[in-house]
Every structure is written in structure tokens, then in C-alpha cells.
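The complex is shown incomplete by one protein chain, all other protein chains being positioned as in the whole.
By letter and in written order, the chains are A, B and C; residue numbering begins at 1 in each of them.
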Amino acid sequence: MSDRTLAPLGRRLCPVVAHARHGAYDVVSVLDEGPAPDPGQFYMLAASERWGGGADERPFLPRAFSVLRRHEDGRLDFLFEDVGPGTRRLCELRAGDGLWLLGPLGIGFRRPEVGRRPLLVGGGVGIAPLAIWQDTLGADAQVLLGFRDARHAAGAGLLRDARVATDDGSVGHHGLVTDLLREELDGSCVVYACGPPPMLEAVRARCESAGVPAQLALESGMACGFGACFGCVVPTRSGYVRLCVDGPVLDAADLELVA
Amino acid sequence: MSDRTLAPLGRRLCPVVAHARHGAYDVVSVLDEGPAPDPGQFYMLAASERWGGGADERPFLPRAFSVLRRHEDGRLDFLFEDVGPGTRRLCELRAGDGLWLLGPLGIGFRRPEVGRRPLLVGGGVGIAPLAIWQDTLGADAQVLLGFRDARHAAGAGLLRDARVATDDGSVGHHGLVTDLLREELDGSCVVYACGPPPMLEAVRARCESAGVPAQLALESGMACGFGACFGCVVPTRSGYVRLCVDGPVLDAADLELVA
Amino acid sequence: MTPDQRPSRPGTPLSGGPRDQFLGLELAHPIINASGTFDAIAARRAFGDALLARFPFAAFVSKTVTLEPRQGNPPPRLWELAGGMINSIGLPNQGLAGYLEHDLPQLAELPVPLIVNVMGFTRGQVGELVAAFAEHEEVAALELNVSCPNVETGMIMGADPRETAALVAHVRPLTRKPLIVKLTPNCTSPGDVAAAAEAEGADAVSLINTLRGMAFDPRRPGIPWLGGGTGGVSGPAVRAVALAQVAEVRARVEVPIVGMGGVQNGRQARDMLHAGADIVAVGTESFRDPMAGARVAAELAESLAYSGIAPGPHGSRREPIAHNA
Partner (left out) sequence: MTPDQRPSRPGTPLSGGPRDQFLGLELAHPIINASGTFDAIAARRAFGDALLARFPFAAFVSKTVTLEPRQGNPPPRLWELAGGMINSIGLPNQGLAGYLEHDLPQLAELPVPLIVNVMGFTRGQVGELVAAFAEHEEVAALELNVSCPNVETGMIMGADPRETAALVAHVRPLTRKPLIVKLTPNCTSPGDVAAAAEAEGADAVSLINTLRGMAFDPRRPGIPWLGGGTGGVSGPAVRAVALAQVAEVRARVEVPIVGMGGVQNGRQARDMLHAGADIVAVGTESFRDPMAGARVAAELAESLAYSGIAPGPHGSRREPIAHNA
């Protein structure tokens, strides 16, 4: 038995069926006939037309994205924030366009041990894998999200009943999501986190000192997504691991530091 | 005094204001504040977004295009046929998109000597410079056009009162435009031609044997369009000349052969 | 003489005909992977046994193995550029012992011949590696990665014809397996180096390895982006260089050539054959699609059938193409 849902071999061309804006984010839906992903798994994506010719004559390689949500009919939603030529192109996708898709890839979140209360902590585009994880865990899972400002906090609407913190105080708690974590964390929790490295590091450190297990969905630059290039390594207590095949979700206990 | 209308120094970003299909061709109109081009001059064009990422990760360099028509309000029309990654991208342009434009460039058609009857002969995308030339010359100028089939012959509608030949006989004369030329040519003519090399060579040879002057608008692969790269040379009786600064319209008498 | 004027290469058409021959190996088609750009073991974790059923390459070349284990370079290890990328992976691997214990048994399960790529920092090290693999019948051939310095002479082993000759002369007696010398493009004359390797008994050469390149952090001016400082450029951006070097080497050697560098489709693979390669390796394009190798092979077969060209016996010396750039 495999530790992950296997990806069909080879990239496949999927039709984009919808696009929606949620504040600073674009959500693009594609129709996929592949297997249902495990929450926390990711896909390598590339627009089928005009993947290239953006800033610095890029993109060229596909880009890694967590799946935000899977619908019953096989529709997959992805969440994009325009931070460079690849995401910019993906944000432009509209119904009728084509998307190359490879996945699901990597190892996703592991279920809470019996009796442990799942606490989902995220920020920015890191909310994507938490949404599909919340869909799976159901009402048990509490969600804490941090954003820069109201425009980004609009992304919180993609999950249910999230407590929100914003850097500028425009929505919810004025401060960091880790402030909320401090309030909610107790010894019976298991924390699932995804977000920018400083947030993940704060979560890791806090869980460590609280003696609470945590699973962190990390990011790193990827060329292939299936272990071919050795480009996506992150340092762990046992040396470099390829995030695309040994992650992207790692046990916080395996990490010295998230940088 | 210059032998050409000078181009403003530096490329400029122009808004696309219209797009229309004419059979196999796309006509894209942009609003330009530059000087009115001489008929037969050309522009270097590149889409302002996503110029790249097509077949073979191209285009990268701008592409050369004759101006099809200039309107009173400064609108310039260009005619595109999708033959590769550059023209494909240009065919996609729609109102609101941006186009980089450098020009007008090169030397256009020279007016007929007094008493000479202008005969315009063209084929395929070669009809573009003939349209603006016909606009200038007025009703005097007779137009003969050749196309592959009816889909391409739709382009004839961009000029007035053209006699048409098609390879497959679906529109007008079943045969070559040079058949029409044979019928119309007499010693009082001056021929202006633009089209694929075999057509131009047939026109050149016929005019030579008829002792009729001819001006041929040639094509060659161009990187810059303003004499910088020395890439666009064509052989003439006096050696290689850069088509972008010494053409694209050349006197047939200067050419041994169009290949 | 330009390539089309070469005496036409008689032989068996690729598509549907008998299997392709390369160094005595039976290949189902002429597309293999470039070393370090496909990890069949990791891919099997991601794709399962479908990988074995539809393996995209006609032979499998493993990532460079060194005598001792290596961690590789600190991240970031990747930089994307126009039509390509720079990698500074730094040859992470488990070392010879780890490879023999963990990787070899798994790679032996692949449905295609296995070519092991090795590198050492002295001739002696390369010799040890070659000798170690000589005994393993799962290994069909060896590829020598010579894009690294000989720590004893300070010279890049594959950048200087004498250095390469000495290396090949040292290891040639240690195995009867076919030896492929993987040339570096970062040198004055790959043709000279290839000729030196051939003279000392190399059975084939492969090229190009990556071009040395560098990038700076866009957000921290003056700080090199890559953890390793510099790295190697690959992908379509290097294809023109690869074609020129393959043509140059073809003019100098009789042995078969594995051509690689930026090949993305069948037409480009065909160009590589026309430049002088006998088989073609796909590297960076596999990152965009793990099945790229199979697609290139299918497109190539179609393109060759269409143009009526058949690949011929390997190793016919051909005339150089003029280079008066």
C-alpha cells in the first residue's frame, strides 16, 4: 500500500471551467478525471497556451499548487496569487482555456490520532490545503487564518468559520495568527499549518514548546514535482529531503527550523 | 530631404482598437500617433503581453509587417496570416490589448513616372502594401490578385475592384495571377508587386521581357528592421543589401532573381 | 558537404521495424533520459507500477554516482530562465555502497537496459567505480561524467584532451562494458576531447552536459541566487549550442553519439540525429512532463517515417559542417 494517492503517469490537459476572484486571490476550477487527491497533495500546473513570454521571458517550468478543494464531479479548484510570471498567467485563465496538470503529487496531511483535536493554522496562499483538509475533517477542525489586509482576508471566505487575524487590523484580530494560536492551543491539539516560512517557524516553535504534534505544509522552488530534479530539497534533522516526494507536508518534529 | 518618412526613435505602445476576420486573414487596427507612413513602408510589431511561450518557446523578436491601410484618425490597419508563433499571437489581439510598434521603416513604393499606368499585382499577405498604395494612387491603379482558395481570396475585399485568380478556381480566374498580368500588361505600365517569391520572380521575369519597369516589395527574415543586425540581406546586382533600410521595395532591375 | 549530402544512411526504419541497436543494446526506440533528470525510483513512488508498464525511455541512465555519499548543494538549487533553467544540485547521491545496496536492485526491475553514470575526483576514484560496476550484470553500460575537476591536476577532466585521454586509458582496462564519455560543453574543443576519448577506447560519447551559468537574487542585489554560487544551464536555451557541438564531434569520431540538450519534441530529436547523434537523450523536458521521452520517441518515429529517412549503422564518420559564424 502506498503512502499517497498515486498520480496518473504523464501530464494531462484539463479544461478550465470557471474562474472567480476572492480579494487578492484568483480561484480557477478545472475538470479532471484523475483520482481524488489526499488533502495536502499538490499538482504541477502550466497553461496550455502561452506558458512563457512573461517577465524575464518566463515561465518555462510548471508550477506547484496545492489543491484548494475537490468537488464531487471531479472539479478541482486551485487558488492563485499573482507573485510572478507563472502565477500571473494562471490568474488569467478563464473557462474554455486549457491547463496542463500532473498529480496528485507528494504526501498530504495525516489524520489526527484518536482524541486529538485538529487545529488548522494558515496564512496567505497557505489557506489552500487547509480548505480541502477542513472539507475532510468536518466540523471538528478549528481554523485560524492570518492575512496582510482586508483584500487578502477575503480568502478566509473559502473556508468555514475561520478566526481571522490581519496585520493591519482591518479584519478580525489586529496582529498575527500565532496570537490566535496561543489562545486556542492546548495539549490535546494536533496542528496542521501552511503559510509563509516565518509563520510556519512561529507555529513550529510554539508547538514544540507546548509539546503538541504539528504537520507543516512547506513550499520550495520545484522544477518537476516527482523527484526527478533534486531541486526542491529542504533541510531536515536527517539531511536534505525532496519536498515533492517526501513532503510537502512534513512532521514539525523532523525540522530544526523553517527558513 | 530623406528618401522615406522617418520613424520616431524608439518603439511605442499603441492600443489595439479593432479586430476583424477576412477569410484566412486577421486585420488588427491600432491607434498610432506617429507620422503617416509611405505606402510600402513597414513596421516592427510585438504584442505587449505574452510575446513568447508559443511554438518552440517563441516569438522573441518583433515581426515585420506592411501597413495595410491608414485612416484619417491615425488608425493603422495590419493584415496577419497565422504562419507561426509570432503571427499567431498577433492574430489573437483584440480591442484593449497593447501592441509595440516601431516605424514606419524602410523605403516604400515610388510614384509612377508621368504617363505610366500603375498595375498592382499581389498575392497572399502581399496584398497589404498594395491596399494602401491603391488608396494613394486612386482609381488609376488596376489591381490583380492571386490566392490559394476562396478562404484566402476573401482578402481581395480589402482592396477595390481587384481581378482575382485562385489556384483552385473557386474564385475568379482558375490559375495564376501572372495569367492575368499577361492579359493586362502593356508597354505603358509600371508594375508594383508584392507576394510570395515564386510570384515575384514570375512578375520580374515577365516585366523584364516586356521592358516594363517594376517595383517589388520583398520579404526576408528580420530581427531589427532598422539596419542594426545585417540579418535581412537579399542578393542584388550590386551585392547584398539590407532589405529593412534599402527596401523592402526594390527596383526589379536591381535584382537578378527573386528566390 | 552538408548533412543532407551525406551518403544516405541505409538501415531499418525506426517505426515498426526491428529494434534499434546502440552499443549492442536492443533499444525499442532511440530516446533515453539524460543523467540526473529522471529518478525512476522516486517516479515509481509518485506514479506506481504504471511507470514500469509505460516506461518513457528506451534505456535508463542513472544520476551520477560518486565513491562517497554526497549531500549536494544547499538550496536554492534551481533558477528558471528564458526557455530553460540553471541547476546547482551538486550531485547528491548515496555513494557507491549505498547505490549498490539500495538503488541497483530497484533499477534492475526496470524494463529497459540500465546505464550507470559515474564521477570521481581522481582517475583512481573513477577506476574504482568502473571496476565496481564491471561485476554487475544488471549494468548494461557505464557513462563517465567528466565535468568535474581532477583534484590531482586541477584540470576539469573533460575539458582537456590529454586529461580525458589519461582518464579513459586508466579505466578502459577495468571493464568490458561499453564506456560512454559524457563531454562537457564548457571547453574550447569538444571535438578534440571526443577524439581523445575515442582513441583511448571509449565506445561512445554523450553531449552536451550543462553550460556553466549564474544568476543573482532578484530581491537581494549582488547575492548569487544559487546555493552553489554557479550552476548548469539546460533546456531549449542550450539546444543551438548542443546541435553545434554534436556536429563538431560527429566530424571527429566514428563512435556513436548520444545527443542531448534542450530536446522537447520529435522534430528537435530529428535535428539532433541529423547533427550527428545516433540516439537522443531527453533531460529538462521531462520536468515539464514525465512522459516527454515517450512523446518525443513517438513524434520522432512519425517524423522519420514521414521524411523517409532511416537511421543507419552507427559510427559512420561524416564531414564537418562549415562553421564560419
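Criterion: a contact is a pair of C-beta atoms (placed from the backbone, for glycine too) under 8 Å apart; a residue touches a chain by one contact, two chains touch by 3 or more.
Keep in mind that this is a model prediction, so the values were computed, not measured.
Although one chain is omitted from the display, it touches the following shown chains in the full assembly: A, B, C.
Checked against the full complex, the one of C:82, C:166 or C:199 touching the unshown chain is C:82.
Residue C:218 is the one among C:24, C:105, C:124 or C:218 that touches the chain not shown. Per the touch definition above, the residue from B:23, B:98 or B:227 contacting the chain not shown is B:227. Interface note for the absent chain: among C:40, C:115, C:187 or C:282, the touching residue is C:187. By the touch rule set out above, subunit C reaches the unshown chain at residues 2-4, 73, 79, 81-84, 86-88, 90, 156, 159-160, 186-188, 210-216, 218, 220-224, 228-233, 235-241, 243-245, 247, 267, 270-271, 274-275, 303, 307, 309, 321-325.
Of the residues in subunit A, those that touch the hidden partner chain are 52, 56-57, 60. Although one chain is not shown, part of subunit B still touches it, namely residues 2, 4, 6-11, 46, 52, 56-62, 100, 102, 105, 220-224, 226-235, 239-240, 242, 245.
In the analysis below, only the chains that are shown with their structure count from here on.
Chain contacts in this assembly form a complete graph, since each chain touches every other chain. Looking at which two chains touch through the most C-beta pairs, you get A-C. Remark: subunit A and subunit C have CA centroids separated by 36 Å (rounded to whole angstrom).
Rounded to whole angstrom, the centroid-to-centroid distance between subunit B and subunit C, based on C-alpha atoms, equals 46 Å.
Note on chain placement: the centre of subunit A and the centre of subunit B lie 52 Å apart, centres being C-alpha means.
Under the contact definition stated at the top, the residues of subunit C that touch 2 or more other chains are 82-83, 236.
Residue positions 52, 57, 59-60 of subunit A are each in touch with at least two other chains.
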